[in-house]
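Since the structure comes first, as structure tokens, the remarks are kept for the end.
FYI, not all chains are in this one, though none of them got moved.
Naming follows writing order (A, B and C), and every chain is counted from residue 1.
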Amino acid sequence: MSESNGAEQVLKNYAGETPGVIGNLRRLLYTGALAGTGKLVILPVDQGVEHGPARSFAPNPEGYDPAYHASVAVEAGCNAYAAPIGFIESIAHEYAGRLPLILKVNNSDSLGTPAQPQSALTSAVKDAVRLGCNAIGFTIYPGSGSRNEQYEQIRDLISEAREAGLPTVIWSYPRGGKLSKDGETALDVSAYAAHLACQLGAHIVKVKPPTAHVEQDEARKFYDNIPRDTLADRVRHVVQAAFNGKRIVIFSGGPAKGTDAVLEELRQLAKGGANGTIMGRNAFQRPRKEGVALLKSAIQIFGGK
Amino acid sequence: MSESNGAEQVLKNYAGETPGVIGNLRRLLYTGALAGTGKLVILPVDQGVEHGPARSFAPNPEGYDPAYHASVAVEAGCNAYAAPIGFIESIAHEYAGRLPLILKVNNSDSLGTPAQPQSALTSAVKDAVRLGCNAIGFTIYPGSGSRNEQYEQIRDLISEAREAGLPTVIWSYPRGGKLSKDGETALDVSAYAAHLACQLGAHIVKVKPPTAHVEQDEARKFYDNIPRDTLADRVRHVVQAAFNGKRIVIFSGGPAKGTDAVLEELRQLAKGGANGTIMGRNAFQRPRKEGVALLKSAIQIFGGK
Amino acid sequence: MSESNGAEQVLKNYAGETPGVIGNLRRLLYTGALAGTGKLVILPVDQGVEHGPARSFAPNPEGYDPAYHASVAVEAGCNAYAAPIGFIESIAHEYAGRLPLILKVNNSDSLGTPAQPQSALTSAVKDAVRLGCNAIGFTIYPGSGSRNEQYEQIRDLISEAREAGLPTVIWSYPRGGKLSKDGETALDVSAYAAHLACQLGAHIVKVKPPTAHVEQDEARKFYDNIPRDTLADRVRHVVQAAFNGKRIVIFSGGPAKGTDAVLEELRQLAKGGANGTIMGRNAFQRPRKEGVALLKSAIQIFGGK
């Protein structure tokens, strides 16, 4: 492995971490078709919990079976597969050590009605260890009235994960409080969300692609000189907010859409300096062949080919 | 024991579990008249807590005595008996090792008025161990405003139970929040409830027989191509939502009713691919002889005879 | 000690318990004038906390002194003395080993205004052990909006007490929520309260003498064939609800009243199959001589003399 390759450049930014955590970050960065590039394409499947099984898997019923997704991730050459404990438990004995697994330790469903936006803790670091996972994932909702509880949960989880040699991926999704619906993906709010996740100690940050909207009045004037016309421009600002690019930032793809739209978005992400993408519905709601092909296209885009 | 029998086929889906947990699942699957078939008929008696003693046992006063139920379960050839700690403590010294016992570790009564639908923790994993039980049972109410607290409780209990070699049965009963009364047993909601229980790590899922109603607007279009005219059709969809049948799903029978209605419902459940039934009031509110006979009929139906 | 005496018959129903817990139950059943009969007359003095010192002790100022009550309990031949930690601490060094002590580990006062009916935890199992007590006592308020918290407290306390060899007495007082004032002592609610306490794992259940009122609409029809004209009839139903008499059920006497009324109530309790009484104000608000005499009368009634 060359010290000058992309993966090692990325890892230098984690120099203060334990070898255990760095080791698992390295495993993610050296798996699949993007091995060594410092880029990541990850397959996440928590839609069954988030939206329900039929909304998630009826379009491609193979997806009801937990074995399907891990097999797709390997075939496509993804760096990792992320899911709630039920799906991970069903396949871990066959995939641990072969495909990096990210245990999503909190989740939210569409039936529940908590007073504030907040996911439920559904698994623990010791589950991740037991199941041979390489990282944990956690969603925060900046803006929520229960922000404190969430930040304190992630504080404890990151610490516990570190003691087990596991890095932490934070899904940072602004939601609740004073935020308008548009504000959730506004540029200022997205950059803030990425910065918060980094300041909370995330090793990898996942945010949504930002729009050109600026939500906070107090922030408006500071955006006069920050380019935000193209998605690439906006991604560049989010990456800057993530410790000037010293933390890995990956972007989700959002709702299922046409292949051309997906590819154009991916190109903008790559151009703006994103470290990769985490693509769910666009992959698993297509028939297997098409889903694998789309993941491979994402890999090519981030691989610079 | 043959690797090709139904029980072993079912157990293959739990390949990643510990031998302790698999062992207790196997004990459930190899007890009673359905031993080895992979099917389960379980007698649950938590009605005294849920509805009060007179509403539960006045129709057949033998049921006031905790010794009655365990004896019926053995006579009928059930796979297991499930009850709150008081009832289990009263009989465990006589039945542990003979009849698999499922300790229902949370319960709700009709007097209490918690702000959100939520059962109270009434016993613990260490009680299950002390009393020689083979599994724990836990009720979640997806839809409740206290969903997070419930999911975190079951997260911890499953983990603790696993450390004691015990599998977990989740009673998944949608309730509260935005759900209409009809919505609680709607097909989409039932499938979602089963999927959630699986994703939370349940080894066995208990849901109610679903109706043809679809509750969630966002889910409606996805049901256009999912058959739901017969109960068997709907059960098939719920089983699919339970990891494509890779998790044991059993159905309750609901309120006491006529014998013919019960038997027809059981036939539909079996036809739809359910792994069995958990039948309470219909069994213990009949005179002993009739209750035993009904349980035996259920066993015959799931045994394919 | 004869296996056929009343105490040993009662203890058979606790066959699954640890020898430590059975041993302390046996100490209660073999102390005082009712030793060996399986019946219990207990002196409880938590009125100072519940209603304040003047309302409790001004009628008989000797009662301000904690030494008074233990001495009365011994003189009258009671099975045990129950009180909050302050009173117990004041006399335990003189009475432990001589008079069975029940530490009431939660209490409620008339000044406090918790949002839901709920007693405060005022002492712990380790206090009971330190003070040489033979059991702990705990009040639940079925009906309360904080039911879950209370049931979870008693779950933990019973378990901890068991580890210390101590049985648990549950004061089961329906209160709060949808219950009317009359409903708190309704027959259906009282039977439910006794059943709940048993299902939660109580070794001894204390309820109030029930009235003939039926509170819950859903329960009404089930009471058509349950006799409830006399207190003895109603007590019989409550005892049935307590696992068909397999758990010890004792009844409180309620507010101070005339001696004849007290004695008549006691006779009805005994006739209905109650295991005894726990009589406070009627004993300690009379002058010592009269209070002792009344307790002795209760003992005679339950002793069948």
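Operating definition for what follows: a residue touches a chain if its C-beta (ideal position, glycine included) is under 8 Å from a C-beta of that chain, and two chains touch if they have at least 3 such contacts.
Computed from a predicted model, the values in this text were never measured in an experiment.
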Given 3 visible subunits, total identical subunits the whole complex contains: 5
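Note that in this section only the chains that are shown with their structure count from here on.
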Category of the chain touch graph - line, ring, star, complete, other: line
Interface residue overlap between copies subunit B and subunit C, same or different (over half shared): different
Inter-centroid spacing, subunit C versus subunit A (mean Cα positions, whole Å): 58
Centre distance in Å when subunit B and subunit C are each reduced to the mean of their C-alpha atoms: 36
Shared interface positions of subunit A, touching two or more other chains: none
Residues of subunit C that touch subunit B when the two form their complex: 13, 15-17, 142-148, 150-152, 155-156, 159, 174, 176-179, 188-189, 191-196, 198-202, 216, 218-219, 222-223, 225-226, 237, 240-241, 243-244, 246
Subunit C contact footprint on subunit B (complex, rising order): 48-49, 51-55, 58-59, 61, 64-66, 84-87, 89-93, 107, 109-115, 118-124, 126-127, 131
